[in-house]
Every structure is written in structure tokens, then in C-alpha cells.
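Below is one structure. I have some questions about it.
What you see is the complex with one protein chain gone and the rest in place.
Take a look at chain A:
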Amino acid sequence: MADTVAERKTDIGPPHYEKFLPPVVKANYGKWKYHEIVQPGVLVHVAESGDKLYTVRAGTPRLLSIQTIRELCDLADTYSDGYLRFTSRHNIEFLLTDPDKVGPLIIELTTRGFPVGGTANAISSMVHTQGWIHCHSAATDASGIVKSVMDELIGHFQTMELPAKLRLALACCLNMCGAVHCSDIAILGIHRRPPKVDQEKLSKICEIPTVVASCPTAAIRPKRINGKETVEVIEEQCMFCGNCYTVCPAMPLSNALNDGVSIWVGGKVSNARHAPMFSKLAIPYLPNNPPRWPEVVAAVKNIVEVWAKDARKYERMGEWIERIGWPRFFQKTGIPFTKQHIDDFRHAGLTYQRSVHIKS
């Protein structure tokens, strides 16, 4: 180990991206003129120089073994001179200059189980979090639901026949590492019971003022119990955000009987046409039903189908809902509107209907 210590380097930062750019990219960097979508999952970018770059995009499970990464590297060595990249939605992209290699690469990817697609008016891969694979605060699994939903909707990944792009995302608790809050459809894991205070542990491992201060609704109070300094939770004030658990492991709020999933719709981040929007609550609770979460899959599929049938060309989910109005959204999707749909957090009043613009 001595030589390891002697060589120890820190703060070197990431490798410089230029080392990884294919020659055609280096030659035409910043000088791309336009692009076309040749077929689902295949883009061609044309440079001012006339050079062409073909991109073949495929879906991945995001969670990849080193064996599979090596397999993908083998493909890149064969088809794209050893260059590849990933997208912000966990797709893999092969960058080719030889159009004759596009077809064989697609066959190779498809045979190996990597669907080619995710371009233009399609569903791209789902952004998602770790779930039960790695997270301490997950209210549901992430990869299992994503796999189940994408198994059902893969046809929309491989074609481009939707009215507009559809961005699906999943976060396994309200922390939203996947920042799903601006997605066309977001699946969000939710806890529904207050934390159970582990009094014994809390006094040993947590700072009480930090725990008390962590609660956005002031539902946590310091309390002396059996001679120990600990806290109590005013249960009716708890909104199950889990912030206290993040600062103090003695406040777990997982509850197998009550944890589950909520569905949110109509968000977007792009500025195209309508300004960026948050997703809004469509379904407050669906049960955790592993391994395939049939209720969640059916709910998402229903919303996608109603939108796909009813929306106008280019209309994202949120733009469509804004045009038809929320009452029609609930009517068309058959989703019941409940008390939980009405905001009661900060500035809730801004979300009330403050006009008589009501469709009959």
C-alpha cells in the first residue's frame, strides 16, 4: 500500500471531455447546421462542412453490470470506433460516421435486448432513483416499477406516434433525487404514517435541536421520556416528508402496510411553447404491489392513452390539460377527484379556481 499513498492524487476533477470526442465531433464542434430524425432512435446531424454524424440511441436499465458495460463497449469498438455517450435520461448513444453500419448496429442492439428509440414524439427512458436497491428512505422500489411500466409502454419508445414528447420519471420518496416534479407523468413513492421514534437510539445518535428544526410543520417537540432527552411527534401535524429521518436515523417512517405510490401529471422543463410547469397530483395513493405493481402500470397506461387520443399535435400533457381543463381531465381519465387533490400547504389559495371560467 505504501506506493499507493505516495502516488495519492486529489482534486484532479473529471477527465477532460475532449479526450472522448470522436474525430468528426472535434472537427465540427460548434459548427453543426441541422439534424434530422431518420427513424425512431436514429438521428443524423449535418455540419456546415457537410460532414454527417449518425446517432443510434437505445434504452438501458440504468443499473448496469460491468459485464454489460463491456458488452456495450465491444459494440462501440465494432461500430463507432470506440466512442459512445449517454443521455440525461440514461439512454446509450453510439456515434457513427458510416451510414452502412447503422442497420447492423440496430440489429445487434435489438438482439441483445436494448430497444432502439426514444427520439422525438416518443417516451424516452425513465429518469428514476435507487429505491430498495440502495436507499434508506425509499417508500417504494424504483427499478421494479420502471421496468413494469416500460414493459407495457415500450411501443411508444420504439415509435414516434404520440402527439408530443412524453417524459416519465419516478422518485421513491419525497426527497425526489430524481426531481420528478416537472414530468409529464411522475410516479412518486409516498410514506403515509408519521415516524416511529426510537427513543433508546435517538438520545444516543441524534442532536435534538437539529431534529426539531428539521420539521417544516413544527410537528416535532423535545421531550423527556423515562429520564432520557428525546422527542415526540404531533402526529396530526406530520405530512410524511421524511426530512427528520434524513437528519436522524432514529425516526424511521417506512411502513409496509401504508407506504405506496402517487401519480402526478402535466409537468415539463422545456420552454418550448408553454413555460416550464410543475406536475400536479392526479392519483394520491396506489398500493405497493411488487413485483409488477399492476395498479400503477394500469394507471399510467390509462393516462397515456387518454392523452394520446385527445391531445393536439405538439401538445404536451400539461398543455393538453390546460386546454381542456382539470374537470375534463378527471372526467376523461375516470380518475376520482378527492380532498387530497386540494392543496393545503403554503400559498394553497393560489391554486383555487378564482374565476367563473367553468366549462359545463
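Everything that follows uses one rule, which is that a contact is a pair of C-beta atoms (placed from the backbone, for glycine too) under 8 Å apart; a residue touches a chain by one contact, two chains touch by 3 or more; residues count from 1.
Note that contacts and distances are computed from a predicted model.
Visitor: Pick, from "Transport permease protein", "Cytochrome BD ubiquinol oxidase subunit I", "Dissimilatory-type sulfite reductase subunit alpha" or "ATP-binding cassette domain-containing protein", the protein name that UniProt gives for the chain of this complex that is not shown.
Guide: Of the names offered in "Transport permease protein", "Cytochrome BD ubiquinol oxidase subunit I", "Dissimilatory-type sulfite reductase subunit alpha" or "ATP-binding cassette domain-containing protein", the one UniProt assigns to the missing chain is "Dissimilatory-type sulfite reductase subunit alpha".
Visitor: Please identify which residue in A:Gly144, A:Gly266 or A:Gly318 touches the non-displayed chain.
Guide: Here the residue in touch with the unshown chain is A:Gly144.
Visitor: Given that one chain is not shown, which residue among A:Thr111, A:Asn226 or A:Asn271 touches it?
Guide: A:Asn271
Visitor: Of the residues A:Gly13, A:Gly50 or A:Gly334, I need the one that contacts the missing chain.
Guide: A:Gly13
Visitor: Quickly run down the residues of chain A that touch the omitted chain.
Guide: So the residues of chain A touching the missing chain come out as 1, 4, 7-17, 19-21, 25, 29-30, 32-36, 45, 53, 55, 59-70, 73, 76-77, 82-88, 90, 92, 95, 113-115, 127-138, 141, 143-144, 147-148, 150-151, 154, 171, 174-179, 181-182, 210, 213-214, 216, 241-243, 246-247, 249, 254-256, 259, 267, 269-276, 278, 288, 290-292, 313-314, 345-346.
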